[in-house]
Structures are given as C-alpha cells and as structure tokens.
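One protein chain omitted, others in place.
Chain naming follows the written order as A, B, C and D, and within any one chain the residues start at number 1.
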Amino acid sequence: MLATIAMTTGFLLILIGLYGALSNRNILRMIVAFTVANTGVNLVLVAVGYMNGRTAPILNDAVAAGEAISRIIDPVPQALVLTAIVIGVGITALMLAYTYKLYQTRGSLDIAKHTELKW
Amino acid sequence: MTLSIGMGLLLSVAMVVSAIMATRGKRSLGISILAAGLASLLASVMFLLLAAPDVAMTEAAIGSGLTTFLFFFVLGRVRRGEHD
Amino acid sequence: MIKRFTLMLLLAGLGAIFAGLIQNYVADEELNLTAAYYAAHTAEDIGAANIVTAIIVTYRGLDTLGEVTVLFLTAAIIGLVLSQGNRQQQQPQRKLPPAGELLVTGTRLLLPLILLFGAYVFTHGHLTPGGGFQGGAIIASAMLLLLLSNPMKRFSHRLITVVESASGLAFVIIGLLGIAWAGGFLDNRILPIGTFGELFSAGAIPIIYAFVGLKVGAEFSSMLVSLSETEDL
Amino acid sequence: MAEVLVTLAAIVTCMAFLMVLWRFIKGPSPVDRIIAFDGLTIVSITGILFAALAAERGIYLDVALVYALLSFLGVIVVARFLERGF
Partner (left out) sequence: MAEFLDILGALLLLAGTIFLLLGGLGLVRMPDIYNRIQAGTKATTLGTLLSLIGVAFLHPEWSLKLLLIGVFLLFTNPLSSQVLARAAHRTGAHKSSSMIVDHLEDDLGEKP
C-alpha cells in the first residue's frame, strides 16, 4: 500500500516536472522543474524496492545477521538512488553555471530570445 | 502500519501541492525555488517511511542547503543585473 | 496553442503508461537473488552492518569511482565555465548589508559542530545510515554557512584542490592495494575485518569512506566557491 | 493505553502539519512562506520520531539529527537573499 502511494506520488511529480520544463520559457524555471522531476524519479526507484512489513537493510540489535533474508528490504535500489541524488546536484549546479554564463553574455533568460540555434 | 500509511498519504498530498507551486509560472521565482526545496525535504521523510534511511539522509543533507543556495545565488545575480 | 495541445497529449500518453505500470505492479514477497546474496553474505564477507554501504563501497566499488569522477568533472567544468569572464578588473566592492551579530557568533559556534558531525557521519558509514556522500555534503554545508555569514570571504583554491586530489589519489591507491593483497579492486579485506559492529571493523571501509567524504566535500565546496567568486554583473 | 496515546499524538501532528502547509500555500508575502517552510521542517522532525517509533529502529534518528543541524540553512539562505546579503 505504502509502495503504491509513493510510486503514484513519484509518477505525478515526474509528470508535473515535465509539464513545467516544457511549458515555461524562463530557463531558471525549467531547471526548477527538472529538479522536481528528479525527485520524482528517485521516489519511484525507492518505492520499487520497498516490501511490506520489512525494515531497513542495516543489521544491528533489532535485525540479527542470521535472519536478515526474511527481515530486510532490497538494498540495491537504495544504493542506486544514493548515487543518483549526488549526481543530480552536480548536474543542477552545472546547468546553473551555464545559465549564469548565458545571462552574462546575452542579458536574458527567456528561451524565445535565443534564436540562433532555431531552424 | 496504518500510521505510516496515513503519514505517507499526507506527505504525498503535500509533495504534489508543493510541486505544482514550484512549476506554475504565475508565482515569483523565489517562491518556486522554495517550493521545490520543500518537495525535496518532504521526499526525505517519505524515503524514511519507505525504510531507506541512507537515501533520506542524503536528500536531507543536500536538499536543505546546497541546492537552495545554488538556485538563490544565480537568481540574486540575475535580479541584480535586471534592476540596477 | 497547438504547442500546448501537443504537450498535453504527450503528458496524457505518459500518464496512461504510468497508470498501467502502477496497476500491474505486484510487490515482491521474497528478495530477488542478488539482494538475497547481499543479505546473506555481507555480514561475514565484508563485516559491515550497513548493507547499502557494503554495496556502494565494495561490491560496486568501481561504480563509486566512476561517480566520484563524474562529480570531479562537474566541478572542474563549473570552474572553467565561470572563470572565463573573470578578468582582472578590480571593481569597487559592492556594499552588502552585513550579517547580524547573532549569525556571525552562531557560525563560530556551529562550524566546528557541523564539521565534527560530518566526520562522524562518514566514519560511521558502515554501522549507521550515512557515509562518504552524506558526510561530504554536510562538510560542504559548513562551508556554505561560512559563506553566508561573510559573503566576501575568499577560500584558498589551492587547499581545496590539494585535499581533493590527495583524497582521490588515496582512494585509487587503496583500490589498487586490494588487487595486490586481497581479492580485487577496492576489496576491503586488506585490513582485518574485526568484530562485527565495532567502529574499527569492516576492513578498509571506514578509511575508503573517509577519503570519499573528503573528496565529495572538497568538490561541493569548489562548486560553491567558484560560483561565489563570479564577478558582479 | 500508550499505543492509543501515541496514535492520538500522530494525528495531532498531522493536523499541525496541515495548518502550517496551509500557511505555506496561502501566505501573502514571501516572509510568511519562509516561516511556514521553517515550521514544516520542525514538524517533520516530529514526523521522523513517529517513523522511528513505528519501525522500532533507533538508527532512523540519525536522519533527524541531520534535519536538526542543517534544515536552518535553507531559511538563512532565503533570509540573506531577501536582505540582499550575497
């Protein structure tokens, strides 16, 4: 049940983020929408690894090493998402740096004003 | 069990609302960035409910300060160029 | 108008696909083979209590190396992009409103605390949630706090570069030692595994994660610094 | 008895969360929204406590530590932006 809720939320965030990225004309707004979609993707990936009634893949007093197979959830998606979040920040910073450079040289953030690459 | 399902529903509604606030073009850009930051902070609690404390910690450490600062810094530079 | 209509059509199609995915999703009852292997063998092979850490550092260590490389490239490109417009023209200093006394004092109080907590997070990565990436982000947050309390603060580029290069080099050297002394690249058994659940256990994982944390922290800090040193428009 | 009280406390927390969220959506000025953002992070710490209680895992509290130590950075960033501090 919880996995379904989280997955639905993640897909909704992806849709909202895509809509924002494709319908806005300000570049900063497009980047904000991209981060929202990024959060949604991470949420979907973590929700796929969730199993009902199980707990986090960390062994201590609460989960002994012997019974780990029947008690913990899938750790592989978590490891994937962990790296994806850090890379996502790097990508956001890179996009923002290019945005700043674009504004510095052209003086505008509206994509309708940048028509050199249009055909 | 029902407790976490209820919290998940509430967080889900809040995240969708803040995502809509972040992507609607009518509000000011600062509010959009703040709402996106809120969506990422709430996603961190959602990760915790999904039994992924590592991911939740990453999202909380990164989404709170770093991303918000990067956005607001560029926004501040752009704003200063426009108004002065 | 036609553009908006096409966009709506595209999103509706994607939404239909997503709805189908949610409808047909059936949660697993048992762990799949890979996850079951990790769950059963991590405690005795690696000695780490946190299975996610074991996967990131040891089982999939090469991916982590690639990821750290991507981050390094990102930081380098940001520095390159932003430094081109950075001519040596000395503008008169902007007049910024100074930070309040409480913020300055609070920074002085909180900075060691945040740095210490970052170090705690990346040295306890094999026992509790956390690890190099989180610890690095926390250390970069300390730099961010310093930058906020004094926007004209200038950090030493040389120090950041040295920390980043040295920790990256140490990370690769430990990985190569794994080939020589143990089973393969980034094998953590070059040190004794020790007692399960103690701080100095799990072989080389705490050391590797400390270097990863320092490297990630230095990379995020260099991103922040190269952004904040841009000239005013 | 104790379980009932804890469930009641969780419901009260959800109501508080909804109220602060309402201020975040409605808030006429940016400062109102930032106050609501701060309030939401503080309420989230209590939410993390409930998640830890429901899962019976003490290690979840590390996330609350990160929240308590770092969530004020976002507020300070926006506040310094508002007074044109960087």
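Methods note: a residue touches a chain if its C-beta (ideal position, glycine included) is under 8 Å from a C-beta of that chain, and two chains touch if they have at least 3 such contacts.
Because the structure is a prediction, the values reported are computed rather than measured.
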| item | value |
| --- | --- |
| Partners of the unshown chain among those that are drawn | C, D |
| Those residues of chain C which, in the complete complex, touch the missing chain | 97, 99-100, 102-103, 106, 109-110, 113 |
| Residue ranges of chain D at the interface with the undisplayed chain | 1-2, 5-6, 8-10, 12-13, 15-20, 22-23, 29, 31-32, 34-36, 38-39, 42-43, 45-46, 49, 52-53, 58, 61-62, 64-65, 68-69, 71-72, 75-76, 78-80, 82-83 |
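Here, only the chains that are shown with their structure count from here on.
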| item | value |
| --- | --- |
| C-D or B-D - the one linked by more C-beta pairs in contact | B-D |
| For chain C paired with chain D, centre-to-centre distance based on mean C-alpha positions, whole Å | 24 |
| Centre-of-Cα separation between chain C and chain B, whole angstrom | 19 |
| Touching two or more other chains - residue numbers and ranges from chain C | 50, 52, 121, 128-130, 133-134, 137-138, 141, 144-145, 148, 220, 223, 227-228, 230, 233 |
| Contacts with two or more other chains, residues of chain B listed in rising order | 1, 4, 49, 51, 53-54, 56-58, 61-62, 64-66, 69-70, 73-75, 77-78, 80-81 |
| Complex interface listing, chain D residues touching chain A | 55-60 |
| Residues on chain A engaged by chain D in the complex (per definition of touch) | 55-56, 58, 60, 62 |
| Chain A residues within the chain B interface of the complex | 1-3, 5-6, 8-9, 12-13, 16-17, 19-20, 23-24, 26, 28-29, 31-33, 35-36, 39-40, 42-43, 46-47, 49-50, 53-56, 58, 73, 78, 81-82, 85-86, 89, 92-93, 96, 99-100, 103, 107, 109 |
